[in-house]
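Apart from one protein chain that is not included, each protein chain of the complex appears where it belongs.
Then we have subunit A:
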Amino acid sequence: MLVLFETPAGFALFKVLDEGKLSNVEDLWKDFATSESARQVVKLKAFNKFENTTEALSAATLLIDSKPSKGLRKFLRTHCDGETLAVADSKLGNAIKEKLKIDCLHNNAVMELMRGLRNQLTELISGLATQDLAPMSLGLSHSLSRYKLKFSPDKVDTMIIQAIGLLDDLDKELNTYAMRVREWYGWHFPELAKIVQDNIQYAKTVKLMGDRVNAADLDFSEVLAEEIEAELKEAAVISMGTEISDLDLANIRCLCDQVLALSEYRAQLYDYLRSRMNTIAPNLTALVGELVGARLIAHGGSLLNLAKQPGSTVQILGAEKALFRALKTKHATPKYGLIFHASLIGQAAPKLKGKISRSLAAKTALAIRYDALGENTDSSMGLENRAKLEARLRVLEGRELGRSAGSAKGKPKIEVYDKDRKKGAGALITPAKTYNTSADLLLGPATTPEQDGALSRKRKHEEVETESAKETTDASVEEDGKKEKKKKKKSKIEETNDNDATVEAAEPEKKKKKKKIEGSSAEFVNNDETTVPENDEEPSTKEKKKKKRKNAETEEPSVNVEEQETETKSKKKEKKKKEKKGGE
């Protein structure tokens, strides 16, 4: 009986010398404990080495599917005459039986035999040491895994990211060089810069012409249009530029060559980018176009990363600065980022750009996921969705037409009241209206000198952030206010009226957009009862004008003598009153 054993180096065929041992499965392992006893049981009959890794890979992949490769078949045919073959894989055994008419055996005993063989493999196969097996195993495993993962070099999105980066770089460089040519040649022929607007044409012209005296004789028809050519020839005669030597001209010509070469390369790169985009992300390309798609991928870092983003993120990718600014200042967030340059958005009317941008972003996110994680490589899904979006655009346009032509009784659109929204159109951020504190008028009665001092100091320090040392009832309100504070840009801590080493908590004052009333707990060690009701009156009058009266309860004369409302609070309230009245 023969045993077929696969190794990373090749196929091994062992002859079982003592078949009786196989009946005693339990003790079989004893025979393979040492190499000598193992050699009593089996002997290497033949070994078929893999020629190279490709052969090994193909043989291994076929074996995974329980199919014998051609090499294996040949090997078995040569050496396996008339004997039964013990195999580890019963399906393989069946296949071999079918194709080669060799009887195959597979049972527990065979498995134990295999185990033993594996133990003593290096001993039994002379010329195959562990050191040789290891790198072969490594190489084969890497090839196999790559095959398994269908690692296709076509689908690497790093190429896209690099290509688009290079495209941008090239554009910059091209522009720089072209400007340089203009400047340099302008020393000799300044008028040309105004006549020929396009950079490439300029370079070609300079290359052709060299010295401007040649302009009259040469024919520029391939490079320039007729009128421009005429202008050029005129200007060449009456130019006020200086003469330059041939050596200088040669150098300028070299630069022109560079410019032209670069622009050619740029065109080539653009083509390459387009073809890659179509291979890697066909659906994305179908929806937004190659350039925008490539930029999105580059922005996201990789196609897979991009696929993890929701549609809303895809919509504003590229407008992060505007987005976070708007979020911080509670303005309207931008409607589109990189996706603005997609042709679908370009087609839409300005009023509809926002809507289309949202729909497009949603479908784009789907397309990206399909490209990144799906199996197919066709763009059918992208094209379908594009058609849907175009249809939607038509519908929206139709509605717009109807509306502009329709009833409209001259009333302005009633907007939903949103207490948090600032007035501002779309992506524009209107600066917040700030309250001019110098316009403050204190209507309150005479205050104590300390409070006065505190007041003036507080006037000067316009933005103050407090940490109240002792908070009691105001705690909750302050919490509220503190949440607002987090979004504020400036903050200072002010200490006022240090009396007997007590820390006072000054009122937080912010210029911008404070909606809620801060709880305050400025503490004066020596406050009088008299001042308390007075101060309370002040704020209370102003309070009534507020829409929010969160601090109503806290402004009652507190039993705790140390708590008191300060003027700063009233000032703040005045500010807020103004803002609230704005009704934004």
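For this structure, a couple of remarks:
Here, contacts are C-beta pairs under 8 Å (C-beta built on N, C-alpha and C of every residue); 3 or more make two chains touch, one makes a residue touch a chain; residues count from 1.
One rule holds in what follows: contacts and distances are computed from a predicted model.
Of "Mitochondrial ribosomal protein S35", "NAD-aldehyde dehydrogenase", "Fibrillarin protein" or "Palmitoyltransferase", only "Fibrillarin protein" is the UniProt protein name of the chain excluded from the display.
Touch with the chain that is not drawn comes from one residue among A:Leu140, A:Met209 or A:Ala367, which is A:Leu140.
From the set A:Lys43, A:Arg115 or A:Lys172, the residue in touch with the chain omitted from the display is A:Arg115, counting the whole complex.
Looking at subunit A, the residues touching the absent chain are 6-8, 29, 33, 60, 63-64, 88-89, 111, 114-115, 118-119, 121, 130, 133-134, 137-138, 140-142, 144-146, 148-149.
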